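Only one structure is covered here, and it is reproduced in the block below.
Right, chain A next:
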Amino acid sequence: MNTLHRLGLGLLATTWVISSVQADELRLLTWGGYAPDAVVAQFEEETGIDVQVTLSNNEDMISKLRATGGAGFDLAQPSQDRIIGVQRQFNIYQPLDMSRIESDLFQASMLSATRESTSLNGNQYGVPAVWGTSGLIVADAAANTVTDYTDLCADAVAGRVSYRLKRPTLIGFAYAMGEDPFAAYNDEGEYRAILEKVEAELIDCKPNVKTYWSGGDQLLALLRTGEVTAAMAWDAGGWTLNAEDASINFVAPESGALGWIDTFALPRRAENLDAAYQWINFVMRPEIAAQITNQSGNFTASVGADAFVRAELRDAYRASFDQDALDNINWYPPVPPGLEAIEGQVLDRIQAAN
Partner candidate 1 sequence: MNRTAGKLSLLLLLTPFVLWIVLLVLLPHVQMLRVSFQVRESWDSLSWGVTQYSNFFAESYYWRTFIRTGVMSMLTTALTLLIGFPIAWYIAKLARGRARGVLFLACLIPFWASELVRTYGWMILLRESGLFSGWLQALGWVDGPVELLYNDAAVIVGLVYNALLFMVVPLVTTLDGLDDNLVEAGYDLGGNHWNVLREVVIPWAMPGIVSGCIVVFMLTLGSYLTPTLMGGKDSAWFTQQIFTQFITRFNWEQGAALGVLLLVLSSLLVWLGLRLTGQNLRKVLG
Partner candidate 2 sequence: MSSDLYCTDLVRRFGEHRAVDQVSLDVPAGSFFSILGPSGCGKTTLLRLLAGFDRPDSGDIFIRDQRMNTVPPNKRPVNMVFQHLALFPTMSVADNIGYGLKRRKVAAAERRKKTERVLEQVGLPGLGDRMPQQLSGGQRQRVALARCLVLEPTLLLLDEPLGALDLKLREQMKVELKHLQKAFGTTFVYITHDQSEALVMSDRVAVMRNGRFDQVAAPDVLYREPATPFVASFVGDNNRLDGEVLGVDNERVRLRLDTGGEVSGRPSSALAVGQRASLFIRPESMLIGADLPASFSRIETQLSTTLFDGANSRIETRLGERELFARLPQDGSVGDLQPGTTVSLGWEPQRATVFAEAQV
């Protein structure tokens, strides 16, 4: 055995010793706003379990867990459409034991929808936690022009528009162009055809765009300063701005907002499953879930949490979504493997086009 091996083993042994010492600890891989300090403090007080929060996003969660083969975290919160495809490709999650989850706390419709979209080979990998939509954030100046995704390409808002160069944009535009991309998910040829049309539209639309935003703070700054008057973005961002400036609000597009549900999922090599289940059951209590809504701006799958949510947030939500708009939401189905590679090439071509 050479020195290098010995050194490597030494390092591994050290990490193992350190990690096993702090056994009663929950390592949570989640989104900003999903684990408010007050909630964490209350949980630690009730259970005596230390919570280590790592902030992340869908892509980053997959990357992190892929790098370690599903180790390093005890609980993750990927979106429901990003579980089975990833699981099939990289095997980074383990099935949930539903008997350890208090299902009464969850809205039944959402729980069953998530069961369907996160099940693989008879195992369920996710339960719903927080949901939200992507749609349009529009300032009054552009309110008459922009009612659907494709309106971002109208001359009236030229140079005052921003969106992300990410997959929701492709899908939103596809719906606004009269296509049904989710229905085409399992037909690669058809999906490719749809994306080609979207690609042409987005390349044509390029002169209208001020910049492709890449971070939430960046987008909020663009809208706040008035440099951008219409953007495709998350509902919570729109409501945050609405609280500061009533002339800006989130609008559900005519062709439907894109609905996502972030879940709880167990990494394959999680070490503290007890703590993970305790956390799930804890944060789904209505009064706790409402705290998460107040912090992140997004609503949860918890039954009865609405009663504890800030009034102005509820009002902004109601202004954006009437019953029709709610019914019109297009919920993301699970992404089949390989689809993202096609989308990636389309996005690269749009970025590189002149």
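Regarding selection, all candidates are chains of the complex that A comes from, given by their letters.
Convention: contacts are C-beta pairs under 8 Å (C-beta built on N, C-alpha and C of every residue); 3 or more make two chains touch, one makes a residue touch a chain; residues count from 1.
Please read all numbers here as calculations on a predicted model, not as lab measurements.
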item: Numbered candidate touching chain A, per complex, among 1 or 2; value: 1
item: Residues of chain A that touch candidate 1 when the two form their complex; value: 4, 7, 59-60, 62-63, 66, 86, 88-91, 159, 166, 206, 209-212, 214, 218, 225-227, 337, 340-341, 344-345, 347-349, 351-354
